[in-house]
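In this view, the complex is presented without one of its protein chains, the others remaining in place.
Think of it as A and B in the order they're written, each chain with its own count starting at 1.
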Amino acid sequence: MSVAVATGRNPRGPRPVIVTPGRIGLYVFLVAAAAFFLLPAYVMLLTSFKTMDEIRQAHIFGWPSGLDFGAWFTAWGNACSGQDCQGVAVGFWNSVKITVPSTIISVLFGAFNGYALSFWRAPGSKVLFAVILIAGFIPFQVFMYPMVRALSTLGIYNSLTGIVAIHVIFSVPLLTLLFRNYYASIPLELFKAARVDGAGFWRIFVSIMLPMSTPMLVVAGIMQLTGIWNDFILGLVFAGRDNLPMTVQLNNIVNTTTGERLYNVNMAATILTALVPLIAYFVSGRWFVRGITAGSVKG
Amino acid sequence: MNAAVSIREVDIAYGAAKVVSGLDLDIAPGEFIVLLGPSGCGKSTLLNAIAGLTEVSDGEIWISGKNATWAEPKDRGIGMVFQSYALYPRMSVADNLSFGLRVAGLPKAEIAQRVGRAAEILHLEPLLKRRPSDLSGGQRQRVAIGRALVRDVDVFLFDEPLSNLDAKLRGELRVEIKRLHQQLGNTMIYVTHDQIEAMTLADRIAVMRDGVIQQLGTPAEIYHQPANLFVAGFIGSPQMDLIEGVMRHENGRAVLEVGSEILPLDKLASAAGLADGRRIVLGVRPEHIVPRAPSPHAVSADVAVVEPMGADTVIWSTWNGRSLGTRVAGDFAGRAGDTVSLDVDLAKASLFDAGTGLRL
Partner (left out) sequence: MGRRAIGRPWTALLSLTPLWAIVVLVYFGTTFWTAQISLTDSHLLPTGHFIGLGQYGRLFATQTWQISIQNLLILLILVVGGCLVLGFLLAAALDRAVRFENSFRTIFLYPYALSFVVTGLVWQWLMNPDLGIQATFHQLGLTWFVFDWTMHRETAIYAVALAGIWQGSGLVMVLMLAGLRGIDQDIWRAARIEGIPVHRIYRSIVLPQLTPTIATAVTILAMGVIKTFDLVIALTNGGPGTSTVVPAKFIMDNLFGRQNLALATAGAMVMLLTVLAVVVPLAYAQNVRAARQRNAL
């Protein structure tokens, strides 16, 4: 009724839209938050296109006078970490070599184990699953020394095989949880019908369950892709100097330089390192969010 | 204007789709009016508009003599009961009832008095300390009603409150709601798709379809004089028997030609003025078709299915290629395959135009 009084009109039809201070405040908050989150990206991007002279002028929010791609080329191919001046390109390909097999193997392994635990009541399955969940909380540092020794003994310490194995092993808890919960939502009748048709353990997995798991395979794949690419500590310890992932290389280039720091190069290198997961994020959108919410459901 | 609630030329649209068009409805104070119709007919949308939860695209809504079209729900003098009860899950029943009053800053004594009164009327006293998750469906619904009751308002809105309950509980709570109305005397606007609820609770029923009121009348009017084919088919279980045919005047008598058979319509006053050759539909309630000894006025039909329901029995028989439903006493002895002679009480029948569906 007060709206009618305020506007002096006879109330009829839809209410006139009054922009309340509450509504304005809401948008102010959201825009401010967006600025807070975008600020670093904005600064990074701008800095990477500036020359060192421009950077020294310390106008961090200012536009570069021209789009200087020099820093980008340097970052990719020439940036130095210590004596090594090969840029992050080496790290990029190392990360690819690490991430692709790790993602594929860990996701398939997770699907397989989730399937075995969900549909087949092997003795001890419940205990196994509970233990795996708890194990997901154990910090890396507890595993560190023994795994280093174990991989050494097997001859795969500081090797590509070693780092892939480590990534697969450490992603077991999360992926097993994801897939087991996913398969728990598939009706048991489907499984029973396949059994009645005479299909065995492997047949059911490969021909029926795996094709049905596409959504979860995509979600898990994206999560693993992002997580493994962004990993630092495991790559640092287990990959070996020839296979250092991009994150480790990046940190070396930026944080261990003597002499003047080339900030534009550093920023370009940083963006290059962030590019793959960011593209995956922007492309996958909803799948990314599904990964977060699915992973947060504790069995 | 005496109406408790007055809806004037209201349109409600969702985007481009018009859900309610040009609706007018006056509801008298103390009246129990039911908005009845199938899913998507606009009844819930209309109720939400009365409550102020949905905006109207055109028209006005008046409540208790004041133009409430732009008013906030809390200022309209209404209370509402939802299908899903919408109780606050983490609060006790007592807190659920008193929360709105506490937020409004009412004095403690008044709050206690109102909550006490509502609890007494709805038999909630033993449940006051419990949480919604500890209550049965029927109990939760009573708390939901109680929450509206403590608001001390003139108009109560019910949005399909019994749809989530099983049949037995539905029957019990229906009686309680009717008793409540008799005790309190408030205006009540009730939305449902269940015609039994409508028939038993309403002073008047507004049958709705596609956003338009098909008929507004007392349960008796709606039942015995349906305004069109839709209302005729919607109310009544088993459904009214609808027989399509052509109007003929033979020897000065009005008859309905149905295929190769003839039904005399001389007992129906409305039949007299209809033109020869007009296509019409005859509607007869199943309880008005009675098996009798064969006679010239009776129609002969073959029994297809017999449904004994205890107190009554419903017979489905085939006549002239059509299926007719007949409601008879529970001790009917016939079986499928028998031939019965059915006496149709045409005086109580309705005639509709075959094209428009309107009552003649």
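In this section, contacts are C-beta pairs under 8 Å (C-beta built on N, C-alpha and C of every residue); 3 or more make two chains touch, one makes a residue touch a chain.
It should be emphasised that the depicted structure is a prediction, and the values quoted were computed from it without experimental measurement.
Engineer: With the full complex in mind, choose from B:3, B:19 or B:51 the residue touching the hidden chain.
Structural biologist: In the complete complex, the chain left out is touched by residue B:51.
Engineer: Among A:16, A:40 or A:66, which residue is in contact with the omitted chain in the full complex?
Structural biologist: In the complete complex, the chain left out is touched by residue A:40.
Engineer: If the missing chain were put back, which residues of chain B would it touch?
Structural biologist: 51-53, 72-75, 78-80, 82-91, 99-100, 103-104, 133-134, 147, 151
Engineer: Go through chain A and note every residue touching the omitted chain.
Structural biologist: 22, 26-27, 29-30, 33-34, 36-41, 43-44, 47, 55-56, 58-61, 109, 112-113, 116-125, 128, 131-132, 135, 137-147, 150, 169, 172, 176, 184, 188, 191-192, 195, 200-201, 226, 229-233, 237, 247, 250-251, 254-255, 263, 266-267, 270, 273-274, 277-278, 280-282, 285, 288-289, 292-293, 296-298
The rule we apply is simple: only the chains that are shown with their structure count from here on.
Engineer: Could you please state the distance in Å, as a whole number, between where the Cα atoms of chain A are centred and where those of chain B are centred?
Structural biologist: 56
Engineer: Touching residues of chain B toward chain A in the complex: what are they?
Structural biologist: On the chain B side, the touching residues are 55-60, 66-71, 75.
Engineer: Name, in rising order, each residue of chain A that touches chain B in their complex.
Structural biologist: Going through chain A, the ones touching chain B are 1, 3-4, 10-16.
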